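To keep things clear, I will list the structure first and then write my remarks on it.
Left out: one protein chain. Kept in place: all the others.
Up next, subunit A:
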Amino acid sequence: MAYTAEISRTNPTCIVFLVDQSTSMTDPIGGEVPQKKADVVADAINRLLTELSVKCAKEEGVRDYFHVAVVGYGATVGSAFAGALTGRDLVPLSEVADNPARVDDRTKKVPDGAGGLVEMSVKFPLWMDPVAHGGTPMNRALKYAETLVAGWTERYPASFPPIVINLTDGESTDGDPVEAANSITAHATADGTALLFNLHVSASGGSPVSFPDSDADLPDSHASTLFQMSSPLPSHMRSYAASQGQKVSETTRGFVYNADITSVVQFLDIGTRATELR
């Protein structure tokens, strides 16, 4: 059965984030408090990298269960890591954990336990900054991801298949991306074919279409294209999505259309959910 490989240090897997950095990412995202889409996406990825680091932390430090790449696409296509990791593509998680570009101090209001609120300062590590400039060269980004995926499957033939997560707010400006997407999912390890999940970030608000199993309810051909590009969720991600209150079926795909802030975070959580970390 596919997608059951144990993820371990000797048999790690890779996650490639493709982040849309086109000009339109400066538009506000749907949600309670308006925020720029680029800010929300960068925040979600930074938070996820912290989360992955904590999840893979053991006595001796962070274990390299994952190698992670963050690829931006807009005016250029390439690594979106800032700081010490600038220019790197797949980086072992232990190195990611130790090398954020900087650690911001953010203040948060929390309940003081006596019915009031109190300000609390928390450290927030950052690996990438929000960028929004240029077109949406999705084809080039997907092809870049394909080279990473191809290299990975050759290097770790027994691993849990690579996961590519594409976060975008618009249509590809360098041609139909379906074929480039198919090329990614044509790569495979002994445990199954590479996974490609797509997240469309909303500009308009409106309710998101999360993890659909057909494109019947999608509003336009652009949404259908992204749906068709997306891999079905492996069973462990399906059950996790269900436990998070998502409606899923056997053919549910890793795709969210018109995502608001909450669904961005949840999508990344579900899409990077590992089978079993050992």
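Please note the rule applied: contacts are C-beta pairs under 8 Å (C-beta built on N, C-alpha and C of every residue); 3 or more make two chains touch, one makes a residue touch a chain; residues count from 1.
We adopt the following convention: contacts and distances are computed from a predicted model.
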Given the options "Protein kinase domain-containing protein", "Cell division protein FtsL", "cysteine desulfurase" or "ABC transporter ATP-binding protein", which would UniProt use as the protein name of the unshown chain?
"Protein kinase domain-containing protein"
In the whole complex, of A:136, A:193 or A:230, the residue touching the missing chain would be A:193
Out of A:50, A:79, A:139 or A:246, point to the residue that touches the absent chain in the complete complex.
A:50
Since one chain has been left out of the picture, which residues of subunit A touch it in the full complex?
1, 4, 6, 8-10, 47, 50-51, 53-59, 97-98, 100, 103, 110-113, 118, 120-123, 125, 153-154, 157-158, 179, 182-183, 185-190, 192-193, 243-244, 269, 276-278
